[in-house]
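A protein chain is absent from this complex, but the other protein chains hold their places.
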Amino acid sequence: MREKATTLYIGPQHPGITGNMMVRLKVEGDTIVKAATEVGYLHRSFEKLIEKRNWLQSFTLLCRFCVPEPDPVEESYARAVEMIEGREVPERAKYIRVLVLELARIGSYLLWYGGQSGSLGLYTVGQWSVGDRNYILDLFEALTGARVYHMYIWPGGVRRDFPKGFEKKVIDTMDYLEKRLDDYDDLMFDNAIFKKRTKGVGIIDKEKAVEWGVVGPPLRGCGIRSDIRIDDPYEIYDKLDFIVPVEEGGDIWTRALVRRQEIRQSIRIIRQVIDNIPGGEYYNKVPNPQKWALPKGDAYARTEAVRGEVGMYLSSDGSINPRRAHFKGAAYVHAITLLEHLLVGENLADVAAIMNSLGTCPPEIER
Amino acid sequence: MINDKNSQKIVDIIRNYARKHSLWILAYGTGCGAIELPPTMTSRYDAERLGVRGAATPRQADLLLITGYLTTKSLKRVIRVYEQMQDPKYVIGFGSCTINGGMYWDSYNTIKALDRYLPVDVYINGCMPRPEAVLSGFAKLQELIQDGKANGAKEYKENLKWYRDNQKKVITNWKMPEYNW
Amino acid sequence: MMMEEIKTTIIDRIKLHFSDAVEKEFSYNRLDFSVKKETVPSILFYLKEEMGFKHLSHISCVDWLEEGEFEMIFILWSPEEKIKVFIHTRVDRSNPVMDNIDMIWRQANTYEREMKEMYGIQFTGLEAPEEFLLEDWNGPPPMRRDFDTEAYAAKTYWERPGREDALDVRETVEKRTGEVLPEFAKKYKR
Partner (left out) sequence: MGEILQYTWGAIVSFVLAFFVGITYMGLSRIVTARVQNRIGPPWYQNFFDVFKLFSKDTSIHHGIMHHMGPAFMMVTAVMSLLIIPIFNGGSFFTNLNFHGDLIFLIYIMVFGPLGMALGAGQTGNPNSAIGVTRGLSQIVGFEIPWVMALVALMIQYKTTSIVDLMNIQAETGKWLMFTSPFAFIAAVLAMLGMFRYAPFDIVGAPQELASGPMSENGGKYLFVMMSSGAVFAFAKLTLYVDIFMGGANNLIILVVKTFILYMIPVLYGIVSPRYRTEQSVRFFWGWPTLFGLLAILQAAFL
């Protein structure tokens, strides 16, 4: 007997959706037979506006591309500008940038803990981790002056040097977090129900994964060691000692495991940065931004964010405004074609969990 | 007896007191301001102390947070959601982009002033408003509710035509059911 | 150097198969080819299937209004060789038609939907819903350079008065309140 398919809309107003987007589902019983995403609720025309701003003014817009983790976007843009202009970055600035990127990664993973566990109804881990994320935001506040939107990584370096006693604060926070991470593990990764809900759900095919454009933790969760930090190293990542964790399986569980290990690797990187940071200049000053024109050319800079590869294609026509700044977020692939593909055949109850495990971030799709 | 003016006053005070201490936010992250809501709800700031709590559907919610800019596509859904909410209902505009467009002043896809399209009770300025600012926004709304001044929904009903005209100016393809309160 | 050898092999193989490809070398692991737009699907397919450029990193489009052309850029990444290849092509601005490549990479479908909406580039054989980011849009494709977003916003949306003169905040504060700026702040003035 064939059941009649119901159409079910998840979003834009829905507690299970990450951000502001919509998934239109055709459901037979509890099984999804067809999924279509609809985005555009957050389209602010950033790329159009950047064409009207000068090279530095764009930073107010850049950090709003992806709200949970704005720094990789700034980093990509700054690096693309440096590539076009050939501007040197002081060594100290490179270390600070890595520190900021890794702090942002930890903060974003803590938010992910909240999303992933919350999507399965385990709110306690989310409450803990999002609460502890405030300590990371405190560090950002001390360093950059803002909690969420930092605008800290600039072409030619970073905007400010470390405040007094910042290194110790960072190390203290890392010590605290390492202790707390064990608590999260007890509640989340040792939880039989969590395993039951995540194992074998939302499986990405390993053979097809690269072709499908899967990047970041989902790809590493399929057993493919791919990370821009080691494949296409930027800043000082080639000098650092860290492991890119890989798990075989390709389901929500392995993606979660990958993230769980990565947050520890980030803490390791931060400790190394604090130990090895050289002195000296932190900013290779750009000229008056109102008159600062870049030479003609284009560049594409990629950065490893928590969601995977984010990149900025920048084209300059020799004027003081960017000709084109085209941002590519990991969610641009993950949350549309991949999500539509993955959801088919899954249980309706797992939609939110799958979306969270892919790191869906609508603002970076729509920009 | 119960419709007596003074007893109505007492009932109002009690009612407002309960309303003030039980604000259920609709879980609708319309913009980037939604990123500061998880910290507001969790341990350091803990908005649940004030009786603020999430509600899953518009039918159950009292408070609509417009967390930032609204694109025209979003605005259509927000209006629909707002009209589905039950009275008394309140709107908080979140961030400078709801006040005057903020950094999106020349964007072709975002509205610049929220109060032309929806009645706003409290604005919280800043981009992002910090959780402390959000909490103070809630406190301000509670004050207004206690004084009986949070009358956005009433104004919306009274000036529906003005709001509708503004909304229709932006939303070109107006295909929505009429407001059914 | 290792990378140089890889690059030369890639250039040789591409030149052998696609006579119209013009290469341009960049430092380290970047390699650019300019091709005619008819060649794009075949060169992408060749790069993906024969040369290991499995990962489509990005597709971008630049509007060169003065030259009357759109430039399309396909950025591919080879996970084995750790090298990225840029494929540039030019499309006539007055009649922007491209070949659809979403059978090579499924995710190209999303990029094409966006290009179609934002630049008005038609992809032959693209199967996708009409609207992607915009809804009920009846102006010109908004990412084209000749679309003036500021004028459109001024025309469509009501703007709260009070920020017309706020181009330079310091000046505005000085003018509105009569507060005298301290000396150190003046050097940041425009």
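Order as written gives the chain letters A, B and C; numbering starts at 1 within each chain.
Definition applied: contacts are C-beta pairs under 8 Å (C-beta built on N, C-alpha and C of every residue); 3 or more make two chains touch, one makes a residue touch a chain.
Everything numeric here is computed off the predicted structure, so don't read it as measured data.
One chain is not depicted; across the entire complex it touches A, B. Only one residue from B:Asp87, B:Glu132 or B:Asp147 touches the chain missing from this view: B:Asp87. Here one chain is not drawn; of A:Asp30, A:Asp172, A:Asp185 or A:Asp205, the residue touching it is A:Asp30. The omitted chain makes contact with just one of the residues B:Asp4, B:Glu48 or B:Asp165: B:Glu48. Within the complete assembly, residues 6-8, 10, 14-16, 27, 30, 117-124, 127-128, 131, 187, 191, 193-194, 196-197, 347-352 of chain A touch the chain that is not shown. Along chain B, the points of touch with the absent chain fall at residues 14-15, 17-19, 21-22, 24, 27, 42-43, 46, 48-49, 51, 53-62, 85-88, 180-181.
In this section, only the chains that are shown with their structure count from here on.
Contact topology of the protein chains: fully connected, every pair of chains touching.
When the interfaces B-C and A-C are ranked by how many C-beta pairs touch across them, A-C comes first. Chain A and chain B have centres, each the mean of its CA atoms, that are 30 Å apart. In terms of their C-alpha centroids, the spacing between chain B and chain C amounts to 38 Å.
Look at where the CA atoms of chain A average out and do the same for chain C: the two points lie 21 Å apart. Taken residue by residue, chain C touches two or more other chains at 134-135, 142, 147, 149-150, whereas all remaining positions touch fewer. Contacts with at least two other chains are made by residues 40, 43, 45, 48-49, 52 of chain A. By the touch criterion given at the top, residues 134-136, 138-139, 142, 147, 149-150, 152-153, 156-160, 162-163 of chain C touch chain B in their complex. Those residues of chain C that touch chain A in the shared complex are 29-30, 48, 54-58, 60-64, 71, 73, 75, 77, 79, 82, 84, 86, 105-107, 109-110, 129, 131-135, 142-143, 145, 147, 149-150, 190. Chain B makes touch with chain A in their complex at residues 26-32, 34-36, 38-39, 41-44, 54, 56-58, 69, 71, 73-74, 77, 81, 103-104, 106-110, 127-128, 130.
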